[in-house]
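Yeah, one chain of the complex is gone here, protein chain that is, but the others are all in their spots.
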Amino acid sequence: MLQIAVIGAGQCSESVALTAEEVGREIARNRALLICGGLGGVMAAAARGASEAGGTTVGIIPGMLMEDTNPHITIPIVTGMSHARNVVVVRSAHALIAVEGGYGTLSEIAIALKLGKPVIGLHTWNVSSKIIEASTPQEAVRLAVNAANRASSFVRPA
Amino acid sequence: MLQIAVIGAGQCSESVALTAEEVGREIARNRALLICGGLGGVMAAAARGASEAGGTTVGIIPGMLMEDTNPHITIPIVTGMSHARNVVVVRSAHALIAVEGGYGTLSEIAIALKLGKPVIGLHTWNVSSKIIEASTPQEAVRLAVNAANRASSFVRPA
Amino acid sequence: MLQIAVIGAGQCSESVALTAEEVGREIARNRALLICGGLGGVMAAAARGASEAGGTTVGIIPGMLMEDTNPHITIPIVTGMSHARNVVVVRSAHALIAVEGGYGTLSEIAIALKLGKPVIGLHTWNVSSKIIEASTPQEAVRLAVNAANRASSFVRPA
Partner (left out) sequence: MLQIAVIGAGQCSESVALTAEEVGREIARNRALLICGGLGGVMAAAARGASEAGGTTVGIIPGMLMEDTNPHITIPIVTGMSHARNVVVVRSAHALIAVEGGYGTLSEIAIALKLGKPVIGLHTWNVSSKIIEASTPQEAVRLAVNAANRASSFVRPA
């Protein structure tokens, strides 16, 4: 199954949340697994969208307790490692979609670029021409699924 | 959903593998999620059992690539953190079942006891009276599900 | 003792290495401890400068073996956690000096900004007005020492 991470800030405006929610919904409609950091803001909105569309969501959280996840997470992965969990989010995804985002998101984008993972951006940090810009949630997910398919095809037929 | 980790060595005898496989099967029959370290031996056998019984399996791997997991993993979580991933396995489980096991397993048991997580043992390290000994895979999973239910009931009604 | 991290790419041009070396030398002259990621390029050059000026250098490495450090490291700290070690570099510093740098450096800058750590930049990523730009190694170290003194004064009289 394709694993697509949605990254973004732990607090966000209502309009950014609507975008993230639609990204999550589209990921579920594409039968991909949504990976996120398990907290609020963009992470919670994307997980809500995926969850409401019948998808499965994994929240890889920085804290120490399962109940630290937002309520839309199907499977909490509990690291207790604070920001070091960002690396686990990146490594566990075939492709990432960044929805705006603060410094934590920037650190994830940077690690993803370092590792050669595809990054799709929706109004996010403009730090590299390797970030593939999208203008709608639908386009972002389509680009992510395509990139993830290419990335995973090097790997396992599955 | 209850999350039950199966821990044990990356290489094991055929008879230990049969035990681990039956543990995995029972976890799936109890509609719990199987968490493991994603590699071979006990981890692969337990994941195979759960997978063949229709369950979902999460492999939290020490290596850097998704394809480093055994083929019975539904959802690979890629840490790239070597043995530090043991802590993530422990924290992400409501209860753990140790099937024999070497030093890596011992480190996971120790962290679980440190964190107050229930540990069920099948012929494993005898380092604490807090380890609940079981004599069959069925008994081990029953004890783990009961302990996990108690542990998770402090948490979220869900 | 003040702990100042020098961050930058694992491979760099001769002219960037000269800059990093001078940064390291200045850190030692200021009797501060140099922290770095322990590998080559900017990290090795800064450690060489500090070491040759009589300073102590700590290399927090991503790999698994002490001998994976560059030869100018006094104290190797071995994480075996790949890029997750970047967070340890950032957290262990009172202030950071970024000398140019690639995506790994960008991830460290992002984590530092997230944590509110002072970041001094020498021709580095221009992602935030909070990055204090310097034009010479001497100025960079002076700014870092001042910022580190302010940061550490909240903490312990030492």
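So that you can tell them apart, the chains are marked A, B and C in the order they are listed, and the count of residues begins at 1 in each.
Operating definition for what follows: a contact is a pair of C-beta atoms (placed from the backbone, for glycine too) under 8 Å apart; a residue touches a chain by one contact, two chains touch by 3 or more.
None of the values given here were measured: they were computed from a predicted structure.
Undergrad: Considering the complete complex, which visible chains touch the unshown chain?
TA: Output: missing chain touches A, B, C.
Undergrad: Any idea which of C:Ile4, C:Ala17, C:Val87 or C:Leu106 touches the chain not displayed?
TA: C:Val87
Undergrad: With respect to the chain omitted from the figure, which of B:Ile111, B:Ile132 or B:Ala151 is a touching residue?
TA: B:Ile111
Undergrad: Hey, which chain C residues sit against the chain that's not shown?
TA: For chain C, the residues touching the absent chain are 1, 3, 33, 58, 60, 64-67, 74-81, 84, 87-88, 91-92, 94, 152, 155-156.
Undergrad: Can you name the residues of chain A that touch the chain not displayed here?
TA: Interface with the chain not displayed, on the chain A side: 64, 79-84.
Undergrad: In the full complex, which bits of chain B touch the chain not displayed? Write them out.
TA: Touch set of chain B with respect to the missing chain: 81-84, 87-88, 102-104, 106-107, 110-111, 113-115, 125, 127-128.
We adopt the following convention: only the chains that are shown with their structure count from here on.
Undergrad: Taking the mean of the C-alpha atoms as each chain's centre, how many Å separate chain A from chain B?
TA: Distance between chain centres, rounded to whole Å: 26 Å.
Undergrad: Using mean CA coordinates as chain centres, what's the chain A-chain C distance in Å?
TA: 30
Undergrad: Give the residues of chain B touching no fewer than two other chains, as numbers and ranges.
TA: Chain B, residues with two or more chain partners: 64, 79-81, 84.
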